[in-house]
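Heads up, one of the protein chains got dropped from this complex, but the rest are sitting where they should.
All chains are identified by letter, namely A and B, in their written order; residue positions are counted from 1 within each chain.
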Amino acid sequence: MSLKKRKNADRIFYVMLVLAIIFTLFILVLLFSDIFKKGLSHLNLDFFNSFSSRFPNKSGIRAALLGSLWTVILSVLIATVLGIGTAIYLEEYAPKNKFTSILKVNISNLAGIPSVIYGILGLSIFVRYLNFGRTIISGSLTLALLILPTIIVSSQEALKTVPKEMKEGSYALGATKWQTIKKIVLPYSFPGILTGMILGVSRAFGESAPLVVIGGAASIWFQPKGIFDEFTTLPLQIFNWAARPQAEFQNIAAAGIIVLLVLVVIINLTAILLRNRYQDRM
Amino acid sequence: MTVKMDIKNLDFYYGNTKALKDININININEVTALIGPSGCGKSTFLKVLNRMNDLIDDTKVEGTVLLDNENIYDKNVSVEELRKRVGMVFQKPNPFTKSIYENIAYAPRKYGIKNKNELDELIKKSLEGAALWNEVKDRLHKSAKNLSGGQQQRMCIARAIAMKPEVILMDEPTSALDPIATAKIEELIEELKKKYTIVIVTHSMQQASRISDRTGFFLMGDLIEVDDTSNLFTAPKDKRTEDYITGRFG
Partner (left out) sequence: MKLNLNKEKIIENTLFVMNLISILITISIFIILFSESIMFFKKTPLLTFLTGTSWTPLFKPQNFGVLPLVLGTFTIVIFSSFISIPIGLLSAIYISEYASRKVRSIVKPIIEILGGIPSIVYGYFALNMITPIIRNIIPNVSIYNALSAAIAVGIMTIPMVMSLSEDAMKAVPKSLRENAYALGLTKFEVVIGVVIPAAFSGIVASFILAISRAIGETMIVALAAGSTPKFTLNPFESIQTMTGFIVQITQGDVVEGSIESQSLYAVAMLLFLITLGMNLFSKYIVDKYREEY
């Protein structure tokens, strides 16, 4: 092939690459413009203060927002405690044997399981077997199990960054393992762990499939007062509205999406900024 | 003594830093020219000027002339790919592609138009023979190149370079990552290669330079201090800095 043809291939390839990126960004723009066009007009104080109703122009996300708040906070708390603990064991205590590798493979498998399956797990164990019913506690526990693998993995990554010399220095001064972990390892890896937590918040906030399976998609006309109350969340409410044929409901779904996106973007940006600052520190 | 490459008043900049200052040197055909000097003196940078590898780095500037057979390689009309075909390079660490030995060597020639299988087979055989590797690998040409030893990988990289039928071969510390036996094999190879090619070798070992090169240039902090026939440079250096370096007073 002549050099000219090869250089042409070079150029054509470059154009293809740029087109691919532009396509991706263009989709973003298209998506957002439609959502904003349809939903912006419905974003008013009433929207935030009202509950869902049969009438689209009277519907709001009050119950959904509160439900999201309850479930996300609860699930992240549970998952973080369990997740950090698991990660600490794997990185600091676990002996290098077959059982430990089984533990690690198991976690990576859990991370790849579709979220609906976690929903079924939650349905069987929390809703039915433990009789918690279709309530906030069931939803939170299910979400906690869902985001647990991600939090474990990101905590592991954060713990791995602690320099060996730091730990050895601590042991050399006579500190015990747990003292070293508490005073050296955890503070050092905290930003990384925090980033993982924030990404867990984002995931828990945006998930809907497992909660649909648990049964949180029914319309809720009240705000939850305790963990044994029935609930809905923002993504569930959006699903509920978007599934209805009337165009008006599509519009308030769009409004709900705007709120969801703004919150998710803020959460993710926080995580990204934190991670960048953390990486600079290294 | 025909001059293959003629470098005149070469200045090279990384951003605002002048890394090479007013370099003047001739590279003679079918000779081994060695470049020595302490770490960071610019000898590798200079080598990469000769095949325009520095073009890959952002914010670099070249001033002066670099002539290959009396044509300036930095001329606007020069195709950098054609240049690199004529001026090949072997690097310090062997870097086999994720392919079989055969494919490693065949990939670039194929792009340059050698598609016929018999031609390719012949080319690869000749290249591997030229790199003194043929007998060791002729039965496993289609196995991964990663399974070769370090010395074998480096000879394969040499075979890969000479498969392009270059005129000049640049070598950037080609044996510093190898054990003494592999090093000796490569030095033997270079003795053979210079009959067909012109070789410029950067080396941090003065003993290697004095063993295998015809001419040697001594670089220090971006300056080319002295260039002479190897025997002269090492026995009767003209510059005191050269003498200090080769007697081990620094570097």
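Note that contacts are C-beta pairs under 8 Å (C-beta built on N, C-alpha and C of every residue); 3 or more make two chains touch, one makes a residue touch a chain.
Because the structure is predicted, anything quoted here is derived from the model rather than measured.
Enquirer: Just to verify: which one of A:Leu43, A:Val162 or A:Val213 makes contact with the chain not shown?
Expert: The one listed residue touching the chain not shown is A:Val213.
Enquirer: Any idea which of A:Asn44, A:Asn57 or A:Asn106 touches the chain not displayed?
Expert: Among A:Asn44, A:Asn57 or A:Asn106, only A:Asn106 touches the chain that is not shown.
Enquirer: Quick one: which of B:Asn70, B:Thr98 or B:Gln207 touches the chain that's been left out?
Expert: B:Thr98
Enquirer: Can you list where chain A touches the absent chain?
Expert: 6-7, 9-10, 13-14, 16-21, 23-25, 27-28, 30-31, 34-35, 38, 82, 85-86, 88-90, 93-94, 102-103, 105-110, 112-117, 119-121, 123-125, 128, 145, 148-149, 152, 176-178, 202, 205-209, 212-215, 217, 235, 238-239, 242-243, 250, 253-254, 257, 260-261, 264-265, 268-269, 272
Enquirer: Kindly note down the residues of chain B that lie in touch with the hidden chain.
Expert: The missing chain touches chain B at positions 51, 53, 56, 81-85, 88-89, 91, 93, 95, 97-99, 107-108, 111-112, 157, 160-161, 164.
Here is the rule we use: only the chains that are shown with their structure count from here on.
Enquirer: Distance between chain A and chain B based on Cα centroids, please, to the nearest Å.
Expert: 53
Enquirer: Taking the touch rule as given, give the residues of chain B at its contact with chain A in the complex, in rising order.
Expert: Where chain B meets chain A, its residues are 79, 81-82, 111-113.
Enquirer: Under the definition above, what is the set of chain A residues touching chain B in their complex?
Expert: 1-3, 6-7
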